[in-house]
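Written out below as C-alpha cells is the structure these notes cover.
Only one protein chain is missing; all other protein chains are in place.
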Amino acid sequence: MPQKNMLSLHVPEPEVRPGGTPDFSNVPIPKAGSVPRPEVNVDPRAIRDLAYSIIRVLNREGEAVGPWAGTLTDEELLEGLRHMMTLRAFDARMQMAQRQGKTSFYMQHMGEEAVSCAFRKALLPGDMNFPTYRQAGLLIAGGYPMVEMMNQIYSNERDPLKGRQLPVMYASKEHGFFSISGNLTTQYIQAVGWAMASAIRNDTKIAVGWVGDGATAESDFHAALVFASTYKAPVVLNIVNNQWAISTFQGIARGGSGTFAARGLGFGIPALRVDGNDYLAVHAVAKWATERARRNLGPTLIEHVTYRVGAHSTSDDPSAYRPKEESAAWPLGDPVLRLKNHLIVRGLWSEERHKQAEAEILDTVIAAQKEAESHGTLHAGGKPSARDMFEGVYAEMPPHLRRQRQQAGV
Amino acid sequence: MPQKNMLSLHVPEPEVRPGGTPDFSNVPIPKAGSVPRPEVNVDPRAIRDLAYSIIRVLNREGEAVGPWAGTLTDEELLEGLRHMMTLRAFDARMQMAQRQGKTSFYMQHMGEEAVSCAFRKALLPGDMNFPTYRQAGLLIAGGYPMVEMMNQIYSNERDPLKGRQLPVMYASKEHGFFSISGNLTTQYIQAVGWAMASAIRNDTKIAVGWVGDGATAESDFHAALVFASTYKAPVVLNIVNNQWAISTFQGIARGGSGTFAARGLGFGIPALRVDGNDYLAVHAVAKWATERARRNLGPTLIEHVTYRVGAHSTSDDPSAYRPKEESAAWPLGDPVLRLKNHLIVRGLWSEERHKQAEAEILDTVIAAQKEAESHGTLHAGGKPSARDMFEGVYAEMPPHLRRQRQQAGV
Amino acid sequence: MPRKTMIEAIRDAMDVSMGKDDNVVVFGEDVGYFGGVFRCTQGLQQKYGVTRCFDAPISELGIVGAAIGMAAYGLRPCVEVQFADYVYPAYDQIVSEAARIRYRSNGEFTCPMVIRMPTGGGIFGGQTHSQSPEALFTHVSGLKVVVPSNPHDAKGLLIASIEDPDPVIFLEPKRLYNGPFDGHHDRPVTPWSKHPLGEVPDGHYSTPLGKAVIRRQGADVTILAYGTMVYVAEAAAEETGIDAEIIDLRTLLPLDLDAIVASVKKTGRCVVVHEATLTSGFGAELAALVQQHCFYELEAPIARVTGWDTPYPHAQEWDYFPGPARVGQALRETMEA
Partner (left out) sequence: MPRKTMIEAIRDAMDVSMGKDDNVVVFGEDVGYFGGVFRCTQGLQQKYGVTRCFDAPISELGIVGAAIGMAAYGLRPCVEVQFADYVYPAYDQIVSEAARIRYRSNGEFTCPMVIRMPTGGGIFGGQTHSQSPEALFTHVSGLKVVVPSNPHDAKGLLIASIEDPDPVIFLEPKRLYNGPFDGHHDRPVTPWSKHPLGEVPDGHYSTPLGKAVIRRQGADVTILAYGTMVYVAEAAAEETGIDAEIIDLRTLLPLDLDAIVASVKKTGRCVVVHEATLTSGFGAELAALVQQHCFYELEAPIARVTGWDTPYPHAQEWDYFPGPARVGQALRETMEA
C-alpha cells in the first residue's frame, strides 16, 4: 500500500529515444534579430533575460538581421566559411584514418564548426584559449598548420607532443591554445587564473575558457565562476551546449527550469545564449564579450546552443541512445549550410563556387595528410622514442628517472 | 608608462577595517512584511525576485507582520526564546571552559541563534540535517541532552564519539543530526544524496543541508545544486550568510552583483533570502521550504542573512580584521532581543520573566556542565581509551589494525 | 558452468545484488539508459527501473557525495566512475568522508558503498584512460581496496563489496574485460570463454575480501601481483622457466599478509609487480612488509617491476607497460642475486 505523501525520485529523460520520432517543437527558438544588443558596460542585472533567450542573426531566408548583425566584412565571412569547411573535411579524413587503424582515437566537430571557428576571429594575438577536445576550429581558424595537428593525431616522429598525448589533445602557446586535458572542466578555472595573471601584470591579453554542457556539472565550473566573479577576471567563459554528453542528454546536467547560461546570474556575471550554428551570431557575441574583458569590465558567460551531429568520439555509437534522425530535426540547422546560404543570398557565393571550394579544401587536407603520414602513423613508420617518454616529466630529469631510463635501456 | 587599455585585478574589500566606523547603510533591508508569500507549488521562474530580497516578519516595533507571519503558536514562540537563550548560555559556558583548558577548541553561535533553533521546529522525526559546526541550535531545540554535547566537547569517558572528534563535531542519528565534518561543504551534496535515497525508497523523510557563506565557494556546493535540481531531491539547502568566513568578508565568496541565494536560480531552484535574526521569519521560510520538499516539489535554497557576532572560533580574534563595533551596527539586530521584544509587545513576556528565565537556564547549563565534568575533561579525569582509537575504523577490525593495537599494547 | 566475460560477470554481480536487496542502487555517468561506456550496467535500468539504475551528471564529486548520503540513509549504492583517471574530483569525498564517517561518528552513521572504476592501461588510452591509482586509496584508513583479475572473482568480490558494511574501492582492470591479457600485445588474446576462470556460477555467491589466492604454485620465487599483472607474471614464469609462485592479492586493503609471508618464507625470494608508477606505489608497501616479516628468509632483494615514474604515454604504451620481458628479467635477476 503506497504511503500517503510518499516521495519519489525524478530522473530526467530525453523526449525521444531510438525508435521514436525526434521532436524539438518544445524548444523555444526566438526569431533572428529579436534579442537586443546592450552596451558592453551594461549593469549585469539589467540583462538577466539574455540568459534565457537565444541571440540569432541569420534568419530563415539567409539574411543577417537585427542589432547583433554587421560585425564581419564580406572577406571575413568568406574566410569563415572556408574555415568551417576545412574543419569538416579535416574531421572526415581523420575519422577515416582512425577507422583505418592509423591512430587510436578521434573526436569530430560535425554541426558545431561555427562555435570555435567564429569565436577565434574575435581574439587577438596573445589571448589564450583553454579549450576542450571539440574546439579544433580555434586552431584551423587561427592558421595552425593542419599537418602539425595530424602529426599529433598520429603520434608520429614529428608529433609536437612526442607521442605522449591522446590524439586531438593539441597544445600551442603561440596559437593561444592551452594544452587540452583529458579530465573534463579542469581548464575552466585555469582560464580564470590566466586572466587574473594578465590583470595582475596590467597586461592587455584576455583568456577564454571552454566547456561542454555535460561538463558544467564538474566542480571546476563552479570554481571558475566564483573566481571570475570575485576578481572580475578578463575572461570569456564559453559553454558549448551540443545537447549531448556522450549518451546523456543535456537535461541530466541542466535540471530544473534553468539554462546553462543562467548559472552565471547568481554570480552577477552577464550571461548570454547564442545560436551556436550561426557563424555571425557567435562572432557578434564573441566580440561583445571579448570587448568587455578587454575593457576590464569583467567576465562573460556564453552558452552556445548547438547540436553534436556525430558520435561523441570514435569509441561511441549514438544510435544506441538517440534516434538517428534527431540531428536532421534539430531546429538550428547546419552552420556550414547556413553561412553558405547567407553568402549566396548576399551574392558573394554560389553552389558552383562551393563545390569548387570543397574540392580544393579536400586536396589541401589530403596533401597535409600525406605529409603527416610520411612521418609515420601510430602503428607504422616514424614514431617518438621510448626516450621521449622519460623526458619532460620535470624540467631537469631527477636521478630516479635517469635510473629508470637506464633500466629501460633507452 | 602605463599601457593603454591595460587590465587590472579587482580584489573586493569590506567597506570598513579596524579603526574605521562600521556602516551598513548600503545594505538594503526591505521592510518587514513587504515580501509576498507564494504558494509552495509556484513555478520557480515566477519568484526569482525572492533571491534578491529579504523575507522579514518582525518589524521595528516588535510586531509580526505580513504574509509570512503566523506560523507559530504562543507556546512555540516562548519555547523558541528559551532555546535561543539556552544556546547562548551553553556557548558562554563552553567558551569559558575552553579558556580554562578543559577542552581544546570551541565554536559559538552568538547572533545566529535564530537560524538553527527556528529551522529545527519545521522538521519532523526522521528528517536528517547535514549541519556545519554552527548549527548546535538544531540539537538544543531538538531536545538532545546538553550533557551529551558537553561530553563530546570534553572528549571525556562518556563522549559519545569516544574522543575521536574535535569538539562540537557532534553526531546523532536519532536527533537527525549527521556527523559534522571538519572539511567544509562536503555535507551539502550528502544531504542531497540522503534526500534522493528517501525519494528512491518512497519514504516521507526529507533532508536539510547547511553551509556558511564562505563555504559556498567549495565544489560540493555546486554538486549539491546540480544533483538537487536534476533529481528534484526533497531537500532544503540552507546558506547561513553571517557576513564573515574567518577573516574574509562575504564579498570574497559572493563577488559580482549576485546574492548567495541567487546561485539557485541558474538551476531552476526556488531561492529565498530571509532575515536570519528573525525567529519568526526563519521558521516561516523553513515551513514553506520543508513543505515543498515533503510534497515532492523539489529542493529549495534559503539564504539566512545574519551576522557572526563572536570570533570564528576560540582560535580566532576578529579585532584583527574588522571593527569591534561592527556587530552593534549590524542592521538586523539581535535575534534573542528581537523575539523577547515581540513577546513583550504581545504581552506574553516581561523583562522580569526574562531575567528569571536567564537565571534558570544558566542553572540548567551549569548543572549539565557539572555532570559532564564529573566524567572528565580533555586533560583531566575520565577519558576514552587508546583502545577506542583503534575501534570503528571498519565494522570489523582487520588484521593489520589488530597487530597495531597489540603493538600499542592496548 | 556458464562462461562470462569480466564485463558480464560484473554486471551479473550487480544484477544479483539488486535483485536480492532493494537498497542496492547503481548510478554514474552513462550507466543508466546506455549501460555504461564499457556496458557493465547494460540492462539494469530496464530491469530495475530508473530509480534503481540511472544516469548521473558529470560530477564524480557529486556521484560519490550523493552516494555517501544515500549510504547514510541506509541504501547500498554501487557507483561507477567512468575511468579511474577521473576519480580525483571525488577524492575529498572518499578520503575525508566515506572513509571516516563510521570512525568519526562512532558508528552513528556508516558508509556501505562501492565505487567501481576501470583501471590500467594497454588500450592506447593515453594519460587519462590508463591510470592505476590504487596506492592513493591504500594509504587511506577506513577504505577497502579490491582488484579482481578474472570473471569468477570479479563477481564474487563485487557481491562481497556491495554487502560489505564499509566503503570499497573496486578497481576493474579494463584490459581484462574481454579476456586474460599477458602483456603480449602483439598476440591475439584468449577470450574468457576459453579460460577456466571465465566460469561464473549463476546466482549469489561471494568471494571474501582480504583473502589472496595462489594462482601458480612454485618453489623458487614469489610473485605478488593483482589484476592484469597476474597474467603477465604467469607469462614471465612460463617464458623464463623459473618456478615462481604467483599470488593474486585480489584485495589490497585489508591485505592477506599471512598468505604472502607463508609463500616468501618458502621461496626466499620475492618480485612485486604492478602497472602503477613505481614511487610510492602499492609495491612499496608490499616490499616493506615482506622485508619486515621475511627478513631472515630472504635470499635476494625484493624487486619491483612497475610502470615508470612518468604519466602514461600514448605512443610509447608498450615501452611503459611492465610486460613479461621486464618481469622475466626481474625474475632472473632475483634468482641470480
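The letters A, B and C name the chains in turn, as written, and every chain counts its residues from 1.
The criterion applied here is as follows: a contact is a pair of C-beta atoms (placed from the backbone, for glycine too) under 8 Å apart; a residue touches a chain by one contact, two chains touch by 3 or more.
Being a predicted model, the structure only gives us computed values, none of them experimental.
Asker: Name every displayed chain that the left-out chain is in contact with.
Answerer: A, B, C
Asker: Return the single residue from A:Ser104, A:Thr186 or A:Thr216 that touches the missing chain.
Answerer: A:Thr186
Asker: Based on the whole complex, identify which of B:Ala171, B:Ala245 or B:Ile302 touches the chain you can't see.
Answerer: Checking the options B:Ala171, B:Ala245 or B:Ile302, the one contacting the hidden chain is B:Ala245.
Asker: Determine which one of A:Ala197, A:Leu297 or A:Ala329 touches the chain that has been left out.
Answerer: From the options A:Ala197, A:Leu297 or A:Ala329, the contact with the absent chain belongs to A:Ala197.
Asker: Of the residues listed, C:Thr51, C:Gln82, C:Thr110 or C:Gln127, which one is in contact with the missing chain?
Answerer: From the options C:Thr51, C:Gln82, C:Thr110 or C:Gln127, the contact with the absent chain belongs to C:Gln127.
Asker: I need the residue numbers on chain A that touch the omitted chain, in ascending order.
Answerer: 128, 130, 160-162, 164-165, 169, 171-173, 178-179, 181-183, 186, 188-201, 207, 219-220, 222-224, 226-227, 230, 392-396, 398-400
Asker: Could I get the residues of chain B that touch the absent chain, sorted low to high?
Answerer: Touch with the absent chain occurs at residues 8-9, 11, 13, 17, 104-105, 155, 159, 162-167, 169, 181-185, 214-215, 217-220, 245-248, 252-253, 255, 315-316, 320-321, 378, 383-386, 388-390, 393, 400-401, 404, 408, 410.
Asker: For chain C, which positions touch the chain that isn't shown here?
Answerer: 85, 88-89, 91-92, 95-96, 99-100, 103-104, 127-128, 135-136, 138-139, 141-142, 253, 276-277, 279-285, 287-288, 291-293, 295, 298, 300-304, 309-311, 337
The working rule: only the chains that are shown with their structure count from here on.
Asker: Where the centre means the average of the CA atoms, what chain is farthest from chain A?
Answerer: Following the centroid criterion, the farthest chain would be B.
Asker: Indicate the whole-number Å distance between the mean C-alpha point of chain A and the mean C-alpha point of chain B.
Answerer: Comparing mean C-alpha positions, chain B is 42 Å from chain A.
Asker: At least two other chains touched by the same residue of chain C: list those residues.
Answerer: 51, 56-57, 59, 61-62, 89
Asker: Of all residues in chain B, which are in touch with two or more distinct other chains?
Answerer: If we look for residues of chain B contacting two or more partner chains, we find 196, 198-200, 219-220, 222-223, 226, 230.
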